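All protein chains but one are shown in place.
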Amino acid sequence: MAVHQLTPRPEQYSYVFGGREPLLSIAPGDLVEVSTEDCFGGRVTSPDDRPSEVVPFAELNPVSGPIEVRGAEPGDMLAVHFVSIVPARAQAISCTFPLFGALTGTHETAMLNAPLEERVWFYDIDLESWTATFSARNSDYRLDLPLDPMHGTVGVAPASGEVRLVVTPSTHGGNMDTPEARAGTTLYLPVNVAGAMLSLGDGHARQGEGEVCGTGLESAMNSVIAIDLVKGGAPAWPRLESDEFLMTTGSVRPLEDAFRISQKELVDWTSELTGMDTLDAYQLVSQLGLAPAANVCDPNYTMVAKLPKWALKTAQAYGGVHARLRTSAAEYLAAR
Amino acid sequence: MAVHQLTPRPEQYSYVFGGREPLLSIAPGDLVEVSTEDCFGGRVTSPDDRPSEVVPFAELNPVSGPIEVRGAEPGDMLAVHFVSIVPARAQAISCTFPLFGALTGTHETAMLNAPLEERVWFYDIDLESWTATFSARNSDYRLDLPLDPMHGTVGVAPASGEVRLVVTPSTHGGNMDTPEARAGTTLYLPVNVAGAMLSLGDGHARQGEGEVCGTGLESAMNSVIAIDLVKGGAPAWPRLESDEFLMTTGSVRPLEDAFRISQKELVDWTSELTGMDTLDAYQLVSQLGLAPAANVCDPNYTMVAKLPKWALKTAQAYGGVHARLRTSAAEYLAAR
Amino acid sequence: MAVHQLTPRPEQYSYVFGGREPLLSIAPGDLVEVSTEDCFGGRVTSPDDRPSEVVPFAELNPVSGPIEVRGAEPGDMLAVHFVSIVPARAQAISCTFPLFGALTGTHETAMLNAPLEERVWFYDIDLESWTATFSARNSDYRLDLPLDPMHGTVGVAPASGEVRLVVTPSTHGGNMDTPEARAGTTLYLPVNVAGAMLSLGDGHARQGEGEVCGTGLESAMNSVIAIDLVKGGAPAWPRLESDEFLMTTGSVRPLEDAFRISQKELVDWTSELTGMDTLDAYQLVSQLGLAPAANVCDPNYTMVAKLPKWALKTAQAYGGVHARLRTSAAEYLAAR
Partner (left out) sequence: MAVHQLTPRPEQYSYVFGGREPLLSIAPGDLVEVSTEDCFGGRVTSPDDRPSEVVPFAELNPVSGPIEVRGAEPGDMLAVHFVSIVPARAQAISCTFPLFGALTGTHETAMLNAPLEERVWFYDIDLESWTATFSARNSDYRLDLPLDPMHGTVGVAPASGEVRLVVTPSTHGGNMDTPEARAGTTLYLPVNVAGAMLSLGDGHARQGEGEVCGTGLESAMNSVIAIDLVKGGAPAWPRLESDEFLMTTGSVRPLEDAFRISQKELVDWTSELTGMDTLDAYQLVSQLGLAPAANVCDPNYTMVAKLPKWALKTAQAYGGVHARLRTSAAEYLAAR
């Protein structure tokens, strides 16, 4: 297995999925050490900066990529395993952003109310203690939160020649903003164009479910990913697998439709892996499944459906690719 | 502390919240041993019964109560602690129900498609091993699931003289169908009428988040609840507290509005308990909170927002009533 | 045909549908001259009053009734024809109301933003010119608007023993707030309890589609209604008929579900009246139908679906009851 490096120069960051030339070309089975910028492009350098002023809208959420995966063709499935995700700076940043977030009027949920105050929080990151320190802005409340690093935005080039802004999650992945995209997990994405054209960014040192205020602990990241390819059988929507769970996603509005998609995906996957018919799988998922919100703030909302893998008995998703990538990750980490 | 029994006769079950005479009158601090019927009123006795035929619509989901809590007045808050919830029969029942469930057209999400098949599953309940056994209807897939008993429907008389069908969750509680309403947890409900008039039912031997197909493992229950009263300060929406989490709920449609309510409630509660202003609390909840679906099938959808209690440091909700009820429950269980 | 009078005393107004003793008992075919209060119960008497301060929440939107219709039984259908609706005072009142309206955070669409300003507009009503005069509060813009009086709230006792606040429209009618409920139109309501128990109120001297700010030109009314009964065949949701259109309604959230219900109702009605199968009726409604919003501010949103009656050729809804009520109304008006 080859290990590549991808460290984009500032002008190389991308703000879209689709329509871009690759920065790197790899083979299935390879690993990539990739650095990603924070969602502000590193331009918010003080709690007194206003993100809406220092970052042009079209330059929010830079992603690193695309990475071309040789041999990937439409209809295939990309398996992206997060080997490690480590905050790259001493501070992570969160904020309220005008017309963004779940508890304020937005461009989509248009209101006449005055907008919320724009406020910025800097969190001190301590990799030793693996914590981020929250400090209230208007009181002296401080609290250490455990790190749980993840990538909010991971996706491939969309189908049918579309080019989509990075902020909108959809069938191609993108800005799903689920805390499940953490180290140890494999993300499955449909391949829509030759080479797949994978990009990622928007690291969060941690994030609550729903990303209620619209931002996590936004952080540049030093990440390692291991990539594999499963020929044929691209899923309709992105899926994830951890050691414990199969997970499906849906990213649309309203939120119940995101829920419906994620659940139908999980029912279909369960049916396929257990041999049960659709209604029997519907029943089992209904009784055993978890259903956390991922984001309720982005242009499409994302829900996740989770089934514990013990419910599948000996069945393995996609021929055990997650387990193989776990092994590959372990070998890499041991050798480092 | 007094211990009461409530074992309704068949004709005593209620199908509404509000407008009913109490079956029992208790004082704050008392416990009640209460038996509840399953959502089918016990009328589904074979996997070949069709629930839509054997149960009249208006007799779905019987509740036991109301229980009058003496001294409770509008504006007060009822604390209902679940001491124990134990399945009362050897089998629990689940089904798909015509025009009900998240992945089918319903009375509200009207479709022209043919309805889904009505199918019934019987689960064997084993209290020794604390499991329920799932058996697929159209294959030989069998699986033991851990029990996690809960009450889907718990509520009080609504405000303003309303009488609501048991199936619709709202500010008065009702059919929220959250798996969080399990033994060891305290449910907080606003008091809208003198005596509060608490009723409960709809036990599930377990249930996935979202109650996707529309039913859990429907089960008659033998339950014990401990009840207390907090004068003043009724919450706008039902809340819960476990040893680990503060939880808030919202029950409306669409699902993002249920999410918004639950999150705003959690932000406000966090602000009140920590002294932080609203935006600082918004920030903390956004980074630490969990956001599971409760039900996405009932006439109102329910979302839950959860904050780990360690984030509050020494602050205690409602003067520590949850801890006191835990103690009371422990004494009861020790004496049994 | 008998003509009755209903002029409730202040303490006789009702704020709920269901659970009330009738103020009047009539026979099918009778007319009622009924006076209704404005949605503020007449308590807003100056543009400087704040409705949220002078009207208790539970006393918003008083209705006149219930009127018992003798012989009405569950499963029947009530036909309520609006003979005339005339503003009763020299001024109609509109306002923005805190946490109410389509373009502000509300109790259901919970936001952290500061609420909108509460502002009141008084419109001068001129019955001679049949106009209402709008005067901007913060500029000297004035405009005469044509009157188009209607009742926002008309409904019967709900099914299954429910008692519902007047503000929530549902299958029993209620606060649908559609401008289609004007003189010359017949409203069809399902009968859920013996006597039907009809109430009405919430007159608007006119209202835009959607009732965007949450209020119309709120006005006490002197109205005349003619009532008939169609045995059997109660519709699932309220319907309307004018000389030109068949109309169906749906009142739920989200708005697309209100749309779906109204359209499915219209498809089914068209199929029944023309003998076409469901898909052929779906096709015709899709190409000829109108789909205006009624309200997008109440606890349930209401959409209306309209089909021009010429598309039905000679078919008549409900045996021509609308035409008979039109005749009855004409006789009454001629005799007055």
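Annotations for the structure displayed:
A, B and C are the chain letters, set down in written order, and residue numbers restart from 1 in every chain.
In the analysis below, a residue touches a chain if its C-beta (ideal position, glycine included) is under 8 Å from a C-beta of that chain, and two chains touch if they have at least 3 such contacts.
Bear in mind that the values here come from a model prediction, so they are computed numbers and not experimental data.
For the chain missing from the display, the contacting residue among A:Val80, A:Cys95, A:Val252 or A:Leu273 is A:Val252, taking the whole complex into account. Here the missing chain is touched by one residue of C:Glu117, C:Asp243, C:Glu272 or C:Glu331, and it is C:Glu117. Screening B:Pro22, B:Gly71 or B:Pro115 against the full complex identifies B:Pro115 as the residue touching the chain left out. Annotation for chain B: contacts to the undisplayed chain at residues 103-105, 109-116, 254.
Residues of chain A in touch with the missing chain: 15-16, 18-19, 58, 107-112, 159-165, 236, 250, 252-254, 257, 260-261, 263-265, 267, 278-279, 282. Considering the complete assembly, chain C touches the hidden chain via residues 94, 96, 102-103, 116-117, 119, 121, 134, 136-139, 141, 143, 145, 206-217, 253-256, 259-260, 263-264, 267, 274-277, 279-280, 282-293, 296, 301, 303, 305, 311, 313.
The rule we apply is simple: only the chains that are shown with their structure count from here on.
Over half of the residue numbers at the chain A-chain B interface are used by both copies of the sequence. One simple way to say how far apart two chains are is to compare their mean CA positions; for chain A and chain C this gives 48 Å.
Annotation: 35 Å between the Cα-based centres of chain B and chain C. Averaging C-alpha coordinates per chain places the centre of chain A 33 Å away from that of chain B. Across the assembly, chain A contributes 103, 116, 254 as residues in contact with two or more other chains.
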